[in-house]
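Of the protein chains in this complex, all but one are displayed in their positions.
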Amino acid sequence: MTDVLEVKNVRVRFRVKSNFQALVQGIEDPFIDAVRDASFAILEGETFTLVGESGSGKSTLALAVAGLLPAEEGSVRFGGAEVTTMDHAALQAYRKQISFMWQNPVGSLSPRLSVGSLITEPYKIHKLAERDLKAECARLLKMVGLPREFSTRYPHQLSGGQARRVGVARALALNPKLIIADEPTAGLDVSVQGEILNLLNRLQDELGVAMFIITHNLNIVRHISDHTAIMYLGRFVELGPTDDIFEQPRHPYTLALLSANPEPDPDAAISRIELKGEVPSLMDRPGGCEFHTRCPFVGDGCDTNPPPLFTVSGAHTLTCHYPRG
Amino acid sequence: MNDALLTIRDLSVHYHTDRGELKAMRHVNMDVPGGSIVGVVGESGCGKSTLISSIIRLLASNAIIPCGSITFEGRDLLGLSREEMRRLRGDRISIVFQDPMSTLNPVLSIGRQMVDIQYRSSASRAHKIKRATEMLASVGISDPGSRLKQFPHEFSGGMQQRISIAMALQAEPALLIADEPTTALDATLEVQIIHLLKKLQTDIGCSILFISHHLGVIAELCDYVVVMYAGEVVEEGTTREVFHNPAHPYTERLLRCDPASIATKTRSLPTIPGEIPDLVTLPQGCIFKNRCEHVMTQCEHLVPAWIESHSGHFVSCHLAAKPGND
Partner (left out) sequence: MIDILRRITREPLGMIGLVLVVLIVISALLAGVIAPYDPIELRIVDRLQGPSAAHLLGTDQLGRDLFSRVLYGGQVALKVALISIGAALGVGVLFGMIAGFGPRWLDNIIMLFFDTIRSFPTVMFALATVALVGPSLETVIAVIVVTTIPNYGRVVRTQTLSIRSNEFIKAERAMGASMVRILGVHVLPNVIGPLMILASMDIPTVIALEAGLSFLGMGVKPPTPSWGSILNDGYTLIRNTPWPIIAGSIPLVLITLGFTFLGESLRDLIDPKLRKNI
């Protein structure tokens, strides 16, 4: 299988102070790194999941992959073409091949447009409006399991699950090679979450589209993902095949995330790794291993030396001085 | 449960809308025993927010209460005057909301807000500040004395939620209503807040009515659980009973749907197909019949009775009423 997307050493930074402010306040570096040194690949027809808590930089990385934010360093290659140096026309062509599903199911739909026009928007944007839009709309609605009559509804008349299906239909419109889904189950009830994930799984099996999923919900990851990366403060701390990560998590942060997932069983044996404090500010990154301020297993050298890359087996890697085992 | 702190009996709440009467909550029964944590589980449209608003008597102006009673510390809340009710709120009953940023006033310092809400107390200002400091320390905020001078935006989301909890518990209420207090937080912070709530509940000895859609959190935190669906309480009992022996098909399906309960990898997750019925034109019979796997003939037109399937375990389902079925 070939790579659809290959991301190498990407760094994304944001300006937090203007040059003038930086000069006056004597700040050397008026930027913060939201993403540092991220590398991963997504194979054709595969699902890659990025797990992280708020502020971990996961959405920023997705936006950089889509060419919506500039990458400061590193490369993003899509089907062999370099995205970071694309001009406007090339980016436009690139955007025809990837599509987004946004976090808020209803809020990501333009409120004054009907479902029918929302779903067929990609055709209008990319000047493909000569197609039979009615037929396309019916085809897409059928694919996501919504009745045809929905094309005349408006976003505020939809439930969360229905709006999410509309979002999926729109993402599929141009037969993309890659779908980027930011928290595909956010704001949905438990009973509806399953429906959406099953739909994504089914569509992937049928259409062979690759998926890049961003989530903080570890519960869903195991059932939809082939490869998983865990992100903390803009860096990958552990990366590998999903099954390996769930069965043999080695990084303390991954362990903490996994154990922070309460099971719906009052008698479940809880051996919890509870983290101290909160995520540090990006403006004030800890030295050494960036996780050492919260790590329950902190040891010698964690606060001074950056952690080495540790390969568990094959594609399963992590950065830690003292991997758990 | 005669020692109940809060008892709700046969409570219905309807809303006047353009389309007709929206029957948001119907014949709800519920008990919150003293010194316990009761979880309310339900998905969107189940009537959780109507329940909270009716307990603190802050329902929207188009709401009516056709029947029922809410008894708190022996008094019927629905019969209290506005003034009596106002005195209860924030003193005997307080609330923690989902979004701490919208509960804290952004232009006043934390200390100012924490002193201001002690307006009922006749203690000196210095004493009130001391009390606020103690509360901040008890919710795990380090260096509370100097942080009192800070403003809400200077705290992270998790810290803000801790502060909201400190403010809600400052008056040592008998009942704390926690409305999805951890939904906006990350998993690692959620765990911290749950433990904090549990510890404070034991220290103060209050009861907590904990509203959440997160089954795992309910299982870990709550002593009792109430399951709501489409404006009705369909099941109530101890958490252990309800989670291990769910008597209502909805509870059973909901538990099965939670991805956290599925340990083995699957490409096809369980769901509950169908939608909540329209609450303006209610269907006859059981409210869950259109989504139920075990639907029977009597479900079509007969509303199931509220029966005790085990001691202290209540359910409204025809299945549980069948003789010989336990």
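Going by the order they are written in, the chains are A and B; count residues from 1 in each one.
The definition used in the following text is that contacts are C-beta pairs under 8 Å (C-beta built on N, C-alpha and C of every residue); 3 or more make two chains touch, one makes a residue touch a chain.
Note that the structure is predicted; figures quoted are calculated from it, not measured.
Only one of A:14, A:102 or A:246 touches the chain withheld from this view, namely A:102. Shown as candidates are A:72, A:121, A:243 or A:303; the residue that touches the absent chain is A:121. The missing chain lies against subunit A, touching residues 66, 68, 91-92, 95-96, 99-100, 102-104, 107-113, 121-122, 124-126.
Here is the rule we use: only the chains that are shown with their structure count from here on.
Within the complex formed with subunit B, the subunit A residues making contact are 53-54, 159-160, 189-195, 197-198, 201, 205, 216-220, 222-223, 242-243, 256-257, 260-268, 270, 272, 274-275, 278-279. Here subunit B touches subunit A in the complex through residues 43-44, 156-159, 186-192, 194-195, 213-220, 239-240, 243-244, 253-255, 257-262, 265-273, 275, going by the rule given at the top.
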